[in-house]
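Only a single protein chain was left out; the remaining protein chains are all shown in position.
Chain nomenclature is as follows: A, B and C, assigned in order of appearance, with residue numbering initiated at 1 for each chain independently.
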Amino acid sequence: MAKPESWRLDAASYPVCIDFQTRFQDMDINGHLNNVAFAVLFESGRVLLNREIRPWTERPANERTMVAAVEINYLAEGNFPDPVQIATGIGRLGTSSWTIVQAMFQNGRCIATCDTVVVCRTDGQAKPLRAEMVAELEQKLAKPF
Amino acid sequence: MAKPESWRLDAASYPVCIDFQTRFQDMDINGHLNNVAFAVLFESGRVLLNREIRPWTERPANERTMVAAVEINYLAEGNFPDPVQIATGIGRLGTSSWTIVQAMFQNGRCIATCDTVVVCRTDGQAKPLRAEMVAELEQKLAKPF
Amino acid sequence: MAKPESWRLDAASYPVCIDFQTRFQDMDINGHLNNVAFAVLFESGRVLLNREIRPWTERPANERTMVAAVEINYLAEGNFPDPVQIATGIGRLGTSSWTIVQAMFQNGRCIATCDTVVVCRTDGQAKPLRAEMVAELEQKLAKPF
Partner (left out) sequence: MAKPESWRLDAASYPVCIDFQTRFQDMDINGHLNNVAFAVLFESGRVLLNREIRPWTERPANERTMVAAVEINYLAEGNFPDPVQIATGIGRLGTSSWTIVQAMFQNGRCIATCDTVVVCRTDGQAKPLRAEMVAELEQKLAKPF
């Protein structure tokens, strides 16, 4: 868990950036966005990216993607009720997995980054990603990849 | 817990109506918005109404408002990722309490109503509401009140 | 939304009483259990009652139960990390619906009550409850019913 590289803090590095509302429930006892709210918001960002990449209903029935790991770096406190912007892109593409790289901004400042490892199982096994899927993912790469 | 009256299902009956995003986390095992997500969203609607009525920082230090009761009527299933509209207004004004009446809409349909009883304590006691507070609340009454 | 009757505040009035842990996440900005945590905990109590009444897997496929309304009365503040006890029973039995009555206790004090209306749909319609279901529900009635 090293410090995020500088390109990670720049929204322009990511192909997709979406505004998300914060909720009263997202606040912790100090009045800041709690750690779990960051996780929920980053998940929402990933879900919307996934929907752009390929509507859920078109996936082959024997193919399943799972989140294998999530790492969040907290850089600054977030507040309610200001919205956040979540920037999302594909990072490294592996044989049967890929990473999703994200950053969260509030009032123009990067307050967190998130790295997610997604693994794809075909008939329950780690098989090479279909060429179509690779092509779709490659259209959403973050800048340095 | 009787059926909501018909005016409750009409967004035009409420002085304030705000769009809220739904989140992936709001879904239950059936893929619908879960009951708790409705509660969270209605709470967000109340918080934003409260902020319009009177910024939190201006409240006298000896005055405290608390939610005494919340009743939600579930009228139809909600989905993700469509947003919801939450309409909010003040209902009955009592001596030291008031009700907040709300309705939630998704894709033009009322999917839930919510009634909240708010009590105000001054120095820990139920004292008559300040005239200023009554005046502010009265500006946000729902139509039939 | 009237004050809960006195029998509602007595755990002995309910056939089932289960201990639930509170979580750090359940706290609001004042350090008390937030309103939504009460809703989540009452839901957990209902789910465990439902499981005792009839395992989910044995339900006829054309029969579906839905929560139509939930009313929570907040009587006192809750804290973390003390556990809560949730007492649950069946209230009024209607033709195609019933109510679930609940109370939440912490450190021996009743801090909230909850009333839930459950409706049962058979082939999408409100038909009389099956005699077997009525018999099962009647074994879990709260005291005054």
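Here is the rule we use: a contact is a pair of C-beta atoms (placed from the backbone, for glycine too) under 8 Å apart; a residue touches a chain by one contact, two chains touch by 3 or more.
This structure is a prediction, so every number in the text was calculated from the model and none was measured.
For the chain excluded from display, the touched partners among the shown chains of the whole complex are A, B, C. Set against the missing chain, the residues C:Val40, C:Ala87 or C:Ala142 yield one that touches it, C:Val40. By the touch criterion stated above, the residues of chain C touching the omitted chain are 20-21, 23-25, 40-41, 43-44, 47-48, 51, 81. Panel shows chain A; residues 1, 35-36, 39-40, 43, 66-74, 115, 117 of it touch the chain omitted from the view. Not every partner is drawn; the one left out touches chain B at residues 25, 27-31, 34, 36.
Here is the rule we go by: only the chains that are shown with their structure count from here on.
Counting the residue numbers used at the interface between chain A and chain B, over half appear in both copies, so the two copies meet with largely the same residues. Per-chain Cα centroids separate chain B from chain C by 23 Å. Chain A and chain C have CA centres that are 37 Å apart.
Looking at chain B, one finds that residues 40, 43 touch two or more other chains.
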